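A single protein chain has been omitted from the complex, and every remaining protein chain is retained in its original position.
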Amino acid sequence: MASYDAVVIGAGHNSLVCAAYLARAGRKVLVVERRERIGGAAVTEEVFPGFRFSVFSYVVSLLRPEIIRELELPRHGLHILPLESTFTPLPDGNYLAQWNDHDQNRRELARHSLRDAEAYDEFGLMLHQMARAVKPLLAMAPPDPTSLSFGDLMGMKRLGEHFRGLGVKRFSMLTKLLTMSSADFLDEWFESEPLKATKSASGIIGTLLGPRSPGTAYVLLHHYMGELDGVFRAWGFAKGGNGSVTAAIAGAAQAAGAEIRTAAPVAQVLVKHGRARGVLLDDGEEIGAKLVVSGADPRRTFLGLVGEQHLPGPFVDSIRRFRFRGSSAKVNLALGELPDFAALPGRGPHLRGAVSISPSVDYLERAYDEAKYGEYSKRPYMDIVIPSLLDPQMAPPGKHVMSIFVQYAPYQLNGGWTDARREAFGDTVVDTLAQYAPNLKNAILHRQVVTPADIERIVGLSEGNIFQGELSLQQMFFLRPVPAWAKYRTPVSALWQCGAGTHPGGGVMGASGRNAAMQILGRS
Amino acid sequence: MSRTIVIGGGADALVAAQVLARGGHEVMVIESRAASAEEGWTPAKVLRALELEPVELQWPEPWLSAPLPAGGRLELWRDVARSVESIRCVSPKDAERWPEFCERMAKLARFLESVYSEAPPDPLSPRFALRARRLGRRGLEDLLRILPMPVAELLDDWFENDVLKGLLGAAGVQHIMQGPRSAGTAFRFLHHHVGSPTGVFRPPRSNVIELLRRLPRVELQNTEVLHIAVRAGSVVGVVLKDGRELDADIVVSSIEPRRTLVELVEPGWLDPELVRALRYVRRRGVAARIRLQLDRSPGFSALALAPSLDYLERAYDDAKHGRVSREPYLEATCDAQHRMEVLVQYVPYKQKAVSLEGRVLGVLGEHWGEARPTHTEFLSPRELEEFEGWPEGQPHHAELSLDQALWMRPLPELARYRAPLPGLWLCGPAMHPGAGIAGASGFHCAHAILGR
Partner (left out) sequence: MASSYELSHEREYHAIRSAAALLDVSPLYKYRVRGKDAARLLHLVVTRSVEDMKVGQVGYTPWCDAAGKVLDDGTIARLGEREFRMTAAEPNLRWLEDNAVGLDVSVEDVSDSLAALALQGPASRIILEEIDLKYFRIADTTFRGIPVQVSRTGYTGDLGFELWVRKERALALWDALIEAGTPYGIVPAGMLALDVARIEAGLMLIDVDYVPARKALIDSQTSSPFELDLAWTVNLQKERFVGREALAAEAARGPQWQFVGVEIEWQSLERLYAEVGLATRLPATAWRTSVPIYSGGEQAGYATSGGWSPLLKKYVALAHLQSKWAAPGTGLEIEITVEHRRKRAGARVVKKPFFDPERKRG
């Protein structure tokens, strides 16, 4: 039986980040991946000949700058191309564009609302301050407020001091961001519907919540996180697709000595006397290790790979209660020509940014209403990018790939997902978009539709939740995934978790993987 | 001796007036309408301080019932064991979990009671942390996990029966423009449990207002305040509707803060940022009220028509998009004299709800047997605003959501009862703990004035 210091389950970005840090600390590390390729949900695949897609996750916005720096990811091939704008076409033929250039942006907003154009800078300033307030929490193993251990008490004390240092005004603003709905929160700043809708859309991504559901305001912050670290325009597209993000991390891990084995599905975590001893592969091979780190989500890790018999009852109950409810789908199109938007015809700079189908808060809320009762949205929210405009190598010359992130497509679809339902859903998405870009249907050469059920089947994310569990307040921080087990440890000794199902959660951030490695290495 | 004017006649105003009078202030209460009997519990501390007795808290018995699809009713009693028997008919599994659920929730409600017995906590103070720790590990976990939760998820964690979850879930959404799947409604569920015995999830009716009215020491004037007079940046009194001007060193308003600060105070005295923030305090009324007299007993003391969480959610969906619920959530309570009060939710403020009364009576008629109404009074949120003085028909003055609770109620700048104008203070339902906790905000406000 081969033996390692650590075996890491799964080759998603968090697993690879964790493996890289462990390997750099001199540990003998093996990463085992079920699929033939690494990357988890951050992969680039040539789905149709000549057309390469970031099949699942498709932009880079939250990847922690310290990881990019410390693992020297640019040296291993990471190149983030900035997205310049967000373009929201409207049904009445108008549009709203948000540009990176301050004055251009103000002028455009003023077309919709003078008040909004004025409030925009102040809003940005406020979010900047909030992002500063939250940032230290991202790199922290969340202290458990219910514990009386010295470490937790000190952690809580530090946390208290940090919040106290913000002052009442900012602490209250942070509380509001954590508890309010994005619609209510944005109502306090803006009046223009497309602006509020497009901003609030970032709050619903990956959740089964609508913009009027409390708890959705927090995610507004994430877009401002990157800028803080001086990584201006951190919101971007990885050259070569999101597979190149994980390839770069894998490169860094391998350069540090980590081994990666693909097509090596783990059947179970070997546990003896309450301690993890290694993993058993599907083909019967046993791999021994001093510790096992799982990058799989909590349900898969504990109920699937470990097994209830090795875990305390209340812990199992908590894992069962952990909510996934995947609600996001992807439609990937191979295009013979660029879409031509009726609201802003031609090949303008707006095509090089994100295109958001979010004309009003009500539109998004209605899309949610359907999902709430188990149907996919008949008029869904979409976040669209055309990577081939930024990186021509993604498609044959003159042709394009379009990535459409769609919500809502509930995992728990009434009657379940079938091939027919998947294609009908794909038609809905194309029909909706074609209302804004009439040439779309004729431009489509190939179409790939990825539902939450597909995400679960292919990538292994439970219920297809892209964050490895909903990012709702009761599943965040020291509650992620389970109170008292949020510091990457588990009730099984020598078994650790490093996936997005732990603090601070999903979004190709890599923070969970890094934090877990720091805990394993005894650094904090 | 300070001359103090208290505006408004609810329990909060009267408690503030009494505490200030006992603290040596010369107090006058100006009320434009007599407050109707208030629902809600009053902290023991307040009752002791004012020697209010005998306080009677009343719940119907059973405190709630709901019709079952297969006929008969699910009935929930003060006696936990008796509720278990009733629940067993719909779900043995749920019946088994009921006592533990009641215990766990009661523990959290007791915690909230202790929080409500004081001015809003400083969430970052070690003192608050210590108090929360007294809940013990599981209690604290429950608290932190449940507060931001949707009530639907909380109930889904515990129960399987739709009728049971529907009538419990309704407590989480009463008087708020949210549905049971909205985060923070579990906190509201606990809030409505405050002051009630274990296993009772509806607030009591209380006679505190009557007791307060009987107390001496305070002069009551029945008129309306037109303006709060400010000179050189300080409050100097009030101007009444009849033109009289009354001098005062201190003015305490139990009227909703936006009205107090933006309408009663002349423009220009307040930070425009605060005025802006006040505009965004959410206070949307969502419920209509029907009062009726029946000619005989309807055969129930309290009946909820909210047959499932999805039913509540769909009722909310309509209101979310600006419509009156096609199938509203109804909750009726009836006293011994067959006087019935019905809560009808959701009815958005802007809707006239013309045909609603007939529809509701039609639905209720299926449940009250031979009884016939002899007199009915239907008030939409807009009418409740007019007759009860509730802004936009919202009895809590400021919606009780997590971002408008505790040290954020109704705004962080105002949560300590002191308005940013020397001499002006705030109490009432919009101030912590408010929202159906009778008298506590007046008590805390008066203590802040007295510097205690």
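Order of writing sets the labels: A and B. Residues in every chain begin at 1.
In this text, a residue touches a chain if its C-beta (ideal position, glycine included) is under 8 Å from a C-beta of that chain, and two chains touch if they have at least 3 such contacts.
Note that the structure is a prediction, hence the values are computed from the model and not measured.
**Q** Quick check: which displayed chains does the absent chain contact?
**A** Per the touch rule above, the missing chain touches A, B.
**Q** Touch as defined at the start, partner being the missing chain; which of A:N94, A:Q129 or A:Q412 qualifies?
**A** The single option touching the absent chain is A:Q129.
**Q** Please pick, from B:M1, B:A70, B:L130 or B:A232, the residue that touches the omitted chain in the full complex.
**A** B:A232
**Q** In the whole complex, not just what's shown, which of B:L246, B:V262 or B:L450 touches the removed chain?
**A** B:V262
**Q** Could you tell me which of A:A117, A:L195 or A:I404 touches the chain that is not displayed?
**A** Answer from the full complex: A:A117 touches the omitted chain.
**Q** Counting contacts across the full complex, list the positions on chain B that touch the omitted chain.
**A** Touch with the absent chain occurs at residues 232-233, 262-263, 266-269, 271-276, 279.
**Q** Hey, which chain A residues sit against the chain that's not shown?
**A** 106, 114-115, 117-119, 121-122, 125, 128-129
Following the convention adopted for this analysis, only the chains that are shown with their structure count from here on.
**Q** Quick one: report the Å distance separating chain A from chain B, using the average Cα coordinate of each chain.
**A** 39
**Q** Give the list of chain A residues in touch with chain B in this complex.
**A** 145-147, 156, 160, 163-164, 168-169, 171-172, 175-176, 178-181, 184, 187-188, 209, 212-215, 321, 323, 362, 365-366, 369, 372-373, 472-474, 478-479, 483-484
**Q** Along chain B, where are the residues that touch chain A in the complex?
**A** 123-124, 126, 129, 132-133, 137, 140-141, 144-146, 148-149, 153, 157, 178, 181-184, 277, 280, 282, 310, 313, 317, 320-321, 401-403, 407-408, 412
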